[in-house]
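Apart from one protein chain that is not included, each protein chain of the complex appears where it belongs.
Each chain gets a letter, A and B, in the order it is written, and its residues are counted from 1.
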Amino acid sequence: MTANAWLQIGLYLAVLLLTVKPLGTYMAAVFSDAPNRVTRLGAPIERLLYRLCGVRADEDMSWKRYAVAMLVFNVLGLLAVYLLQRVQQWLPLNPQHFDAVSADSAMNTAISFATNTNWQGYGGESTMSYLTQMLGLAVQNFLSAATGIAVLIALIRGFVRKTTQGIGNFWVDMTRSTLYVLLPLSLVLALVLVAQGVPQNFKPYETVPLVQATTATETVKDADGNAQKDAAGKDVTKESQVTEQSLPLGPAASQIAIKQLGTNGGGYYNANSAHPYENPTPLSNFLEVLSILLLPAALCYTFGAMVGDRRQGWALLATMFVIFVPLLIGCALAEQAGNPALTGLNLDQNATVLQAGGNMEGKETRFGIVNSAIWATATTAASNGSVNATHDSFTPLGGLVPMWLIQLGEVIFGGVGSGLYGMLAFAVVAVFIAGLMVGRTPEYLGKKIEAYEMKMASLVVLIPCALVVVGTAIAVLAPAGVAGIANPGIHGFSEVLYALSSASNNNGSAFGGLSANTPFWNVLLGICMFLARFPLAIGMLAIAGSLAAKKHVPQSAGTLPTHTPLFVVLLASTVIVIGALTFLPALALGPIAEQLVAIGH
Amino acid sequence: MLKIIRQALLILLFLTVLTGVAYPLAVTGLAQILFPSQANGSLIEHDGKALGSSLIGQPFADPKYFWSRPSATTPFANNSTSSTGSNLGPTNSALTDAVKQRIDALHAADPGNDAPTPVDLVTASGSGLDPEISPAAAQYQLARVARVRGRTQADVAKLVAEATEGRQFGILGEPRVNVLRLNLLLDGKL
Partner (left out) sequence: MSTIQTSALDTRLLLPAIGDAFRKLSPRAQFRNPVMFVVFVCSILTTLLWLQALHGDGEAPAGFILGVALWLWFTLLFANFAEAIAEGRGKAQAASLRGARKDVVANKIPSLDRRDAITVGAAHDLRKDDLVIIKAGEFIPGDGEIVEGAATVDESAVTGESAPVIRESGGDRSSVTGGTRVLSDWIIVRITSNPGESFLDRMIAMVEGASRRKTPNEIALTILLAKFSLIFLLACATLLPYSLYAVKSAGHGEPVTITVLVALLVCLIPTTIGGLLSAIGIAGMDRMIQANVIAMSGRAVEAAGDVDVLLLDKTGTITLGNRQAVAFHAAPDVDDNALANAAQLASLADETPEGRSIVVLAKEKFGLREREVGGSGVVFVPFTAQTRMSGVDIGGQHIRKGALDAVKKYIESQGGQLPVAVVRVAEDIARKGGTPLVVAENEQALGVIELKDIVKGGIRERFAELRRMGIKTIMITGDNPLTAASIAAEAGVDDYLAEATPEAKLQLIRNIQAEGRLVAMCGDGTNDAPALAQADVAVAMNSGTQAAKEAGNMVDLDSNPTKLIEVVEIGKQLLITRGALTTFSIANDVAKYFAIIPAAFASTYPALNTLNIMHLATPQSAILSAVIFNALIIIFLIPLALKGVRYRAVGAGELLRRNLLVYGVTGLIVPFVGIKLIDMLLVALGLA
């Protein structure tokens, strides 16, 4: 890699680290039980909102009530998105006159956005009306992220509180996440993005002439929608002259800002952040990719601040970095090395001052290799799932990195809130094993970890793993599943494995070749996304409730310290070992085999 | 339970108004005041007529033009209403074939040029709408364009330099050449 590549990686990590403390401190104030400068600022709006909605802000919910509120709220949001898509043709703000979205696709998309996955079976600029994008998708971008933060905050309260039933008020946590954290950050980011060239308007698509006319080639379809074949069995095609380009506009910046900040990732345009309108410049790219990890990283600090020991937060962040940085570098090296299959051609894949070189298939010129690698690892470490290059066309090893990061359970940063609470489930497992090894019933942050917590943490770790391997098995057995595979051979298996990993961990990115907008895939992935989100959140809330009811064990020399480098190593090993042991066989049949075959031939 | 459902509905409603209506309207209002050109698609305008967007690439196949990066959009290249990459896997033979074809096409247009082809000029971009090519890719085509157009290479090189952008702040991203701008300059439309 070039010196500039290292510089860009270093700059990214440094700026990310610099934001952790201020933003983390701010969020700790937002969710603090005691009134403070921050919450006083928005108090009038909050009060008005609560009064209008009949919410008593001081009601302390038990974990069960908290979970019910969370679930009801999210299911209602899910239904709203579904309905919007199904009736968009009759609603305003649909300048392109898009039809209703099909039932299975609408269901898939509704679940996808409500679960913070933002898997997209559809192409945004050719499917969704402005109204659907704004009132349905963008709103869920906010609310699903806010839900994740709320569940995390409730869990933190479980650690902090002693012998009590209550873990906070879901409505308040959710409202505050939206009002104090997501909205202001989005507003700022959206405006900067507009300045860089992201559209923000309510105009219909703009038509411009092409400098040089081009030819469109379309397959001719019969009445049933099937491609007509000629005598030789080839598709019959029809050619036509194209002289114009239709530029897709709309309220893009406002939605892109939140999809990055809320680890949603659902693109306004089909090509997501590879699209020059969605991500026009290197600066916009830097800010967008920074936004992916911004909140998940800062929430670690918030966690430390709220439990009264900042070192605990730094330790969790360090664990994430320990896994993230080597994988990022690995991905960048693999991509910069170029595609081994193309080495025989008269092709220049080397990095020089005049070009980025490397494996440029599916990548944008302005981002080159290193920015594509940073994005690919960040977006899959966090459960963002937006892309600025097509992962499907990454080299086998380069593509292995994002896939494996997803399979680690979306805990290396992970989703806003959900990543950290997932990481805490791993911490519970790690602390348990470590506790045994020092001869004490394990405790974490002064709370004893017993059979009940173990059961819930195990469920939280187990469910995504199970969904991935079982879902993949179903997909490769079902003809309808195999039908969606675009690339032949080993890579086809990787596409399926990636799709299931992505859905079952609420990431949302894809090996995009897979044609997943079919009833089979929409239903299968819809189920995976739903099960990967809500049972996990409820499991963590159950842990929160159980912890809150416990006494606080004071620290002693016999207590295992959970802020040391040793614990960081242990926690990272736990995450890696579970991820590696579960998925190694599947990965061996996918990217590992593909890489070995590619360099072998 | 009923109480929770009612609360959930009301909160959903109010937050939808806040995040789904007020927020995008506020951003739109501010954007239209502060950055009207960018907010409306960064159009390249000449004499009040839109010639294209500086951000959306166009397809070029004529030897007199600098060619854009290959585009995998359907049914025609650089279809801006259907952005997509090729999604061809790295070991897919279709990818190797496509790259070979593109190298051959470049050769056909410029038979004497035996230099190794810069990789970005023969691999499809992620969006299918990449407005830019690497300086290496521009360099590779410079002699051809100059020859076909009957202009000196230095003349064309000047225009290339005009359409070239370095790394942002000297660090971010990669240096690149805006193809549409460059070709419009060549045509004298700017």
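We take it that a residue touches a chain if its C-beta (ideal position, glycine included) is under 8 Å from a C-beta of that chain, and two chains touch if they have at least 3 such contacts.
Quantities reported herein were computed from a predicted structural model and do not represent experimental measurements.
Partner chains of the missing chain, restricted to those shown and counted over the full complex, are A.
Only one of the listed residues, A:Gly136, A:Pro199, A:Gly419 or A:Gly492, touches the absent chain: A:Gly492. Annotation: of A:Leu283, A:Leu462 or A:Val523, A:Leu462 touches the absent chain (contact as defined above). Among the residues A:Pro44, A:Pro92, A:Gly344 or A:Gly600, only A:Gly600 touches the chain that is left out of the figure. The chain not displayed touches subunit A at residues 429, 432-441, 446, 449-451, 454-455, 458, 461-462, 465-466, 469-470, 472-474, 476-477, 482, 488-490, 492-493, 551-554, 556-561, 564, 566, 570, 573, 577-578, 580-586, 588-589, 592-593, 596-597, 600.
The working rule: only the chains that are shown with their structure count from here on.
Rounded to a whole number, the gap between the C-alpha centres of subunit A and subunit B is 26 angstrom. Contact residues on subunit B toward subunit A in their complex (touch as defined above): 1, 3-12, 14-16, 18-21, 23-24, 26-28, 30-32, 34-35, 38-43, 50-62, 65, 69, 74-93, 95-96, 99-100, 103, 114-120, 122-137, 139, 167-169, 171-176, 180, 183-184, 187.
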